[in-house]
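Below you will find the structure I want to go over with you.
With one protein chain withheld, the remaining protein chains of the complex are depicted in position.
Presenting subunit A:
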């Protein structure tokens, strides 16, 4: 990987990757501009955040980006929506065998201070810190999306490093959405009411989303918003969530960044999972897998096989 970045670097303005953050548990974005920056690049279970979120704002520059499977889906979807120019992007892909969820890890191992090393060995995660060595089953501490990741390898890449991996067999236990669906409609509504009472409207869920590209023109923050007011209450927060969900329908690449970024630990993935399931069921396709496919909600069929006629 490092070798191919070094070789491509002279033709690029910058390459996006990850480097170690303030401790071994945290990786932080790395902007590679010079050959010596390449040495700081790391790849592994701590390289969690999607760097693709940076790309639309770098349009016009020639940018390289290091991508896991799910990150590459975001890039492919952005290409598909003509929000990026393929000629300006160089993809450094690899096969990813999962990343850590800091929330789940803390639940299993307790608070982790000044971690000095994080290693994944087969199906365990080993964490060392001055307090000693702790380990957990990887499936218990990985990001939920990794449990049944269907796209571990970069979907599209100009350079691919390392072996290609087999997709994970779907997790046997029920998905979070399936468990949620066991509740009645009233219980679900009450659930969101409680969750939305905790929402602080920080918009981290939106800002972390690689497919949210309107940025400061977002419907939700316009000075004279027609859809959501600045009032702080559960229904306005929920309205904002549903704006996000509807604007991502057929576009969400299930990267889980929205839920990961939420400081209030609100299970936003449930809403996205439903939208993904629905659009896959209706349009038989997955976002971010084919850069040329038309966008399902910008096209139609005169006879829709999947939609019951209502006359």
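Here are some notes:
Going forward, contacts are C-beta pairs under 8 Å (C-beta built on N, C-alpha and C of every residue); 3 or more make two chains touch, one makes a residue touch a chain; residues count from 1.
We adopt the following convention: contacts and distances are computed from a predicted model.
The complex includes a chain that is not drawn, and of the options "L-lactate dehydrogenase complex protein LldE", "Cytochrome d ubiquinol oxidase subunit II", "Hydrogenase iron-sulfur subunit" or "Multiple sugar transport system permease protein" the UniProt name matching it is "Hydrogenase iron-sulfur subunit". Set against the missing chain, the residues A:31, A:160, A:180 or A:203 yield one that touches it, A:180.
The chain that is not drawn here is touched, among residues A:8, A:126, A:204 or A:243, by A:243. Across A:52, A:105, A:270 or A:287, the residue that sits in touch with the chain not pictured is A:270.
Considering the complete assembly, subunit A touches the hidden chain via residues 177, 180-181, 185-193, 196, 219, 224, 227, 229, 231, 233-236, 238-239, 242-243, 245-246, 249-250, 270-271, 273-275, 278-279, 281-283, 296-298, 300-302, 304, 307, 309-311.
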